[in-house]
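The complex appears here minus one protein chain, its other protein chains still in place.
As written, the chains take the letters A and B, and residue 1 is the first residue of each chain.
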Amino acid sequence: MGLRKPAPSALHPVREREHARDLPGLLEQLKNPDPSLRRWAARDLGAHAEAAAALGRALAGEREPSVREALFTSLSTLASESAAEALMPLLRSEDAALRNGAIETLAGMPQAVAPSIERLLRDPDPDVRIFTVNLLGELRHSEVNRWLGQVLAQESQVNVVAAAIEVLAETGGAAERPGLLRVRERFADDPFIGFATELALDRIEAP
Amino acid sequence: MTHPARILVVDDAATVRLYHRKLLADAGWQTDEAVNGMEALEKVVAAGPERPFDLYVVDVNMPKLDGYGFVRELRRLSPALQAPVMMVSTEAQLQDAETARQSGANCYMVKPARPAELVLSAALLLGDGTAAARAAAAHPVSGGAR
Partner (left out) sequence: MSHALRTPAARSPKVITDADFLKFREFFYRKTGIHFEDNKRYFVDKRLLERMAATQSDDFRSYFVGLRFERDGRELQQLVNAMTVNETYFLRESYQFDCMTRDLMDELLRQKPPGERIRIWSIPSSTGEEPYSIAMQLLERWPGIDRHEVEILSSDIDTTVLEAAQRGVYSQRSVANVPKAWLERYFSRSGNGEWTISRELVAAVEFSQVNLSDPASTRRFRDIDLIFCRNLLIYFDDVSRRAAAEALYDALRPGGFVCLGHSESMSRISSLYRVRRFADAMVYQKPLNGEAP
């Protein structure tokens, strides 16, 4: 008894796979009835840039959490514009876990989402607008503060406005102060917006 | 109550967490926070039966584990860790209040909560009569315009 070295046949013999690790084989394996095989395929597909669309389609039909997670992780590894496109439809999903997973994954690939920012800021769903605003905090782009300023000026949903104020606390400079003062006026009745703007103004350096 | 009540505020938005914590702290309660349902479960489990939370104020939309998921998991834990749950959400539709109740929450509120509403509801859920009276006095409910 006691401490034992594993047998020299190494830690674990790599099991022969029923399917190859090439792209067509993996895509086929994504449909396997065994969830652990689907999960392995999902993980391995993270190395194949062309698989983005297939990963997105698989997500739409996948119920098993461990497979979903691997699909999302592979898309976040790819982080390409096609990965972002594959995730966009999930923002409309009835399934909250898929919606939140898509938001979370897109949030990790700001550059890939950048071309869609303006469209997303006009999305009818306030949660999509909130996610987009939060994404701006991670995005290196000359228009970020201008977009946030637009939200402050035009957005009606208070939680989207609050998200924009929160991001501006980090990204904003002296030029953003007037916009913050104006939005506080616009929501003069709302103590939450008052609180949020105070916080942001504190963080932004005085001119 | 021999110690100030402990309230766990769960929300992925930092400003909302700060705001709700401030309102609750001003009312005399202790607060802690978590950024999503999973971290909240960790805090619940870490607090254990020795120092359980007395109230959970939980956002619906969060990554990793959302509000409904958190409440469902919470209700499966031991009785010592149970406490009332106030769900908060950006959606005001009736169906969400129903989902909240089905998952095991005790009340549902649209965020950001009005200070008076939040504090009064918390006081009621905590059974804290003193705080309830104070909240009602500070922000009298009127029938007309504010």
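Going forward, a contact is a pair of C-beta atoms (placed from the backbone, for glycine too) under 8 Å apart; a residue touches a chain by one contact, two chains touch by 3 or more.
A quick note: this is a predicted structure, and the numbers were derived from the prediction, not measured.
Of the listed positions B:6, B:64, B:101 or B:114, the one in contact with the omitted chain in the full complex is B:64.
Interface note for the absent chain: among A:44, A:62, A:155 or A:176, the touching residue is A:44. Although one chain is hidden here, its contacts on chain B can still be listed: residues 14, 34-36, 38-39, 41-42, 45-46, 48, 64-65.
Mapped onto chain A, the footprint of the missing chain covers residues 1-6, 10-14, 39-40, 43-44, 46-47, 65-66, 69-70, 73, 76-77, 79, 108, 138, 140, 169-170, 202-205.
Going forward, only the chains that are shown with their structure count from here on.
Chain A and chain B have CA centres that are 26 Å apart. On chain B, the positions that touch chain A within their shared complex are 13-16, 18-19, 22, 61-64, 66, 68, 90, 111-112, 114-115, 146. Those residues of chain A that touch chain B in the shared complex are 96-97, 100-101, 103-104, 126-127, 130, 157-159, 162-163, 165-166, 189-192, 195-196, 199.
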